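Complex shown without one protein chain; remaining protein chains in place.
This part shows subunit A:
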Amino acid sequence: MTRSEWLLTEHPRSRRQARLGQAWRTWLAFKENRLAMLGLAIVLTLLALAVLAPWIAPHNPLTGGDLRTERLLPPSWAHPMGTDDLARDILSRVIWGSQLTLMVVALVALIATPIGLAIGTTAGYFGGWIDTVLMRVTDIFLAFPRLILALAFVAALGPGIENAIIAIALTSWPPYARLARAETLTIRNSDFISAARLQGASHLRILWGHVTPLCLSSVIVRVTLDMAGIILTAAGLGFLGLGAQPPQPEWGAMIAGGRRFIIDHWWVATMPGLAIFAVSLGFNLLGDGLRDVLDPKARK
């Protein structure tokens, strides 16, 4: 029996085989989508760049070359993306910057998703006054423009990449809570939830074991699609000088630094901009593809 037969069998013989088979089917459906595969490739490249940065970056990202001769050099073989006003190699800075970008994206997703899921499913499942209280709190957070609220947090906590992450996470959970609540409302009265209650399952068991798995896929899709926005918000905070602090090679801060010479030395602001563009596009394509395979309603 080949491996794919073992995975796709209609008669799995263990829990593990059933779960792996299901994952393999999802992957086969995902693989059909060319654009989603491109998105996945971009995201994997970002991951590889972040991990391998110390070995593949040609120059030091923080200390530049000779300030008299190597400032603001246009793209060349020695410096494929040119150098900036402190004679630092922009390619190396973009590569090292992928670490910061990935850290922001991963931490925001890890903080915001559980908060949104927990609040949304709890509100939707219990209803009544619990729903009212939780959703009004969510509304309050939703009413603030995201960047402005993040600005306020950073202003209160002090600038820095860690505080930017906390600020973005605190402002990005409300849409997930709304989404999870909407999903929960459609399933809370379904027969399989009633059956679980009839078996004497506790509320926590139903929320965690029955409701959350069904909300998870649409929330994951939404988070992936939001990654682009998170990167842009982080870059925006960096651009305003409230995110990563110099000399950290954060892409938004690099654009802010290149702004002064954008007419004569276009590459300084353009190269990190291109990186932000590519990564945002990658996450968007990946999210779209994930929606096609994960969202039960989109499935035929």
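Following the convention adopted for this analysis, a residue touches a chain if its C-beta (ideal position, glycine included) is under 8 Å from a C-beta of that chain, and two chains touch if they have at least 3 such contacts; residues count from 1.
Please note the rule applied: contacts and distances are computed from a predicted model.
One chain of this complex is left out of the view, and of "Heme exporter protein C", "ABC transporter domain-containing protein", "Glutathione import ATP-binding protein GsiA" or "Acetolactate synthase", the protein name its UniProt record gives is "Glutathione import ATP-binding protein GsiA". The omitted chain makes contact with just one of the residues A:Ser4, A:Asn60, A:Ser76 or A:Ser194: A:Ser194. Subunit A meets the missing chain through residues 10-15, 17-18, 22, 190-192, 194-202, 205, 209-210, 213-214, 296.
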